[in-house]
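Apart from one protein chain that is not included, each protein chain of the complex appears where it belongs.
Letters A and B mark the chains as written, and numbering starts fresh at 1 in each.
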Amino acid sequence: MVVGDISTGTDVLVIGAGPGGYVAAIRAGQLDLDVTLVEKDAYGGTCLNYGCIPSKAMITASDLAHEAGHAEEMGIYADPEVEMDEMVGWKDGVVDQLTGGVEKLAKANGVELMEGRAEFADEKKARIVHSGGGQGSETVEFEHAIVSTGSRPIQVPGFDFGDDPVLDSRQALALDEVPESLVIVGAGYIGMELAGVFAKLGTDVTVVEMLDSVLPGYEDDLARPVKKKAEELDIDFHFGEAASEWEESGDGITVRTEDEEGTVSEFGAEKVLVAVGREPVTDTLELDNAGVETDEDGFIPTDDRARTNVEHIHAIGDVAGEPMLAHVASKEGQVAAEVIAGEPSALDYQAVPAAVFTDPEIGTVGMTEAEAEEEGFEPVVGKFPFNASGRALTTGHADGFVRIVADEPSGFLLGAQIVGPEASELIAELGLAIEMGATLEDVAATIHTHPTLSEAVMEAAENALGHAIHTLNR
Amino acid sequence: MVVGDISTGTDVLVIGAGPGGYVAAIRAGQLDLDVTLVEKDAYGGTCLNYGCIPSKAMITASDLAHEAGHAEEMGIYADPEVEMDEMVGWKDGVVDQLTGGVEKLAKANGVELMEGRAEFADEKKARIVHSGGGQGSETVEFEHAIVSTGSRPIQVPGFDFGDDPVLDSRQALALDEVPESLVIVGAGYIGMELAGVFAKLGTDVTVVEMLDSVLPGYEDDLARPVKKKAEELDIDFHFGEAASEWEESGDGITVRTEDEEGTVSEFGAEKVLVAVGREPVTDTLELDNAGVETDEDGFIPTDDRARTNVEHIHAIGDVAGEPMLAHVASKEGQVAAEVIAGEPSALDYQAVPAAVFTDPEIGTVGMTEAEAEEEGFEPVVGKFPFNASGRALTTGHADGFVRIVADEPSGFLLGAQIVGPEASELIAELGLAIEMGATLEDVAATIHTHPTLSEAVMEAAENALGHAIHTLNR
Partner (left out) sequence: AEEVSTGEGRVFAAPSARRLARELGVDIASVEGSGPSGRVTERDVRQTAESAGTDDASGE
């Protein structure tokens, strides 16, 4: 390596290799664009290294350990021992396999990979700053840039992620030992997914949430089965309380909270996990030098072609705003690459599916009944409970339901909400139905395999039409 | 009860309360027809009582017991004990809940339930013969009849299901104890599902199959991961051999087989399960008296309105021919009821999904590549391996793939084959896609939640189009 400045040129410079950036780069490579992908930390970004993948791996493993110890009802008697370091090691192996795959796929599609932090020099130039002293920086001239710098956890005043007992989700997913007790600040999806993991591994979990319910933003009846199961796992909830500070006490810590009236409560624990949300990363790349604007929340506003206010600079993924989801980042990445290649692509999706991998899972897509009304539709709703599903009963997991929201006059599907087993997978069919402009009749008339959970989707559609077989029609 | 003959009348007489008959009856009730459902044994038929549901319940339970004992890789150490009678008791509880539900739903939809065996007296009249001596029979006059008498296991000469060590699938699903060793005759889906159950519970399993592979009828590459896993479970396979006889020996039995050249082999075991296929039940109901014809295989031929050669008598489900699947029976039942009610219904589905609940599962719908070619399409195929799926890796089950078959010029989906985790659920989206006349582009463009197995469906469609992100495109 030469110390000093080297200068190269590229059609497309992609900054950040999360599920937004690496997908954009691969797609650009497939479209024969000359593309450079810069990453300052780890290929795969938050999602593969510290987020989606590690959390889902730990959910699988903790579920198995828990279920095996609680299946007396099925005549199974076991008392599983968990070696946390080995479990985390297994998770790391999964992550390595996937991030290694990303690197290989990027190269195979002709993507130039660069390690370092990119910062804009001007509208058409960026410096790549290598970490570790002594290494010089490179300058890359680009025709187009795609900003995919992602997001980071929001820090609560008084809770510094640098302090040992204060964990962000990334640190919580890399512990050597199962903590005896844990306070989790925030009952959003990340907090609730991790609350389940630790409770199932035997940790004494307390969840503190400023708002008044678990999974704020989700409809009450979707959140209810999740709260019920969490309570069965002895998770303790405190709503309407904000975490204010912590201090060491004995061989653990005390976390202090305050409610609206200023009443202070204290919770003892070994560690505290703060999961109150994520904020866009826009301070790593000198956006101003390129003239790219951000909004009051720090996100980069974009249009339906994923373009920022600067026409040849795109922004995708978490940094481009809500919903902050990996699959939205990837979709935006694909579209950005295709738009740059001159294809007639756009962000024209009708509905974004989302999943929460709690126990039970939640899957949603499109509009709720209330949203459909607001949009001027005349919604009709069909519902099917999993306790009437043969397949659900045979899996031992029959809490929850499938709900479909449609426009009554036309029959068009508008949205769906699922809470229950495999909700994250079942929502896929409904996502396709909505994108296709399918009607209730289309879904109801489609043969679904017996015995499967997907039959509940068909029956919910039939229920909306007034003729479900396995549940009573109102 | 009066001893002697009572006579009643009904619009629709449904004979047999399996997933064909009870669904037909409920649907007829919803359509305000006066309907009577006769069952000689148990509501829910083979499927709920002895087939689909019991097998899937035992698969769940044996999977859990097995997985818990084999998760050292995840840092989970357990040595589960199984109480077979409790496991079977749990399974029976699931069955009871579902069959109880069927009875309630039938009544709630105005269906008249009758216990007994129905036999035709003539084209418009049937006798209901009650079991247990002394009870008289009833005569029911009907406008329309729906024959849904189902199927029974085929008996192999020399293996009488009445003999204690010879089991049919029903008896195998109701054992008190885990047998030490078991010979299974037949590597079809029922044989292979049960081979997995017993091997996972610790039984020494030998499978004998006349043809030359597991799951005959399924493409080689779908069957291969199932065979591989079975071999890891130490299941012993013998292909090209037909079971010829058995005899007691020591405290077990010896099963003898013969290959094409007449070479005899012997296998010792505690019991032998015969699962070589099922045959239609047409000998319980004096079909001749109504003039209803059967074909050379004993099935009742029907048209696209599920009508037999006698216009006002329908036949549905297993007794009406292949594919003998519960969801086909139910669909035919719905259509029969709607046709009788004068609705413009017909069996106009484009593709029938099917699942095999082996480890890993198989899900199929519509045409294979070879079938598409035969039909005159120009098939293009897209494939995505689960070992490139983040979600699959996080579940610890990443064997298998999703394959989509489409017509290249038009892009229309024609079929799909999946082997791998949750294949039975994933196939649902592809079934809807085929029914909707979706193209590869439609499936590829639909956002799928990350991380889910359903992303593999999207990527397989992208692969067929030459631009999958997470696998190389040929």
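Note that a contact is a pair of C-beta atoms (placed from the backbone, for glycine too) under 8 Å apart; a residue touches a chain by one contact, two chains touch by 3 or more.
Keep in mind it's a predicted model, so treat the numbers as computed, not measured.
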| item | value |
| --- | --- |
| From A:Ser345, A:Ser389 or A:Thr471, residue that would touch the chain that is not displayed | A:Ser345 |
| Among B:Glu332, B:Asp399, B:Asp442 or B:Glu462, the residue in touch with the chain that has been omitted | B:Asp442 |
| Contact with the hidden chain (one of A:Asp160, A:Glu180, A:Asp234 or A:Glu375) | A:Glu375 |
| Touching residue (missing chain; options A:Ile128, A:Leu414 or A:Val443) | A:Leu414 |
| Positions on chain A contacted by the hidden chain, ascending | 304-305, 344-350, 375, 409-412, 414, 435-437, 439, 441-442 |
| Positions on chain B contacted by the hidden chain, ascending | 411, 436, 438-439, 441-442, 445-446 |
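Throughout what follows, only the chains that are shown with their structure count from here on.
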| item | value |
| --- | --- |
| Chain A-chain B separation of Cα centroids, rounded to whole Å | 36 |
| Chain A residues touching chain B - in the complex, by the definition given at the top | 19, 23, 26-27, 30, 47-48, 52-53, 56-57, 59-61, 64-65, 67-69, 71-90, 94, 97-98, 101, 105, 108, 325-328, 330-331, 334, 349, 351-355, 363, 388, 390-391, 393-396, 422, 424-429, 431-433, 435-436, 438, 442-443, 445-455, 457, 467, 469-473 |
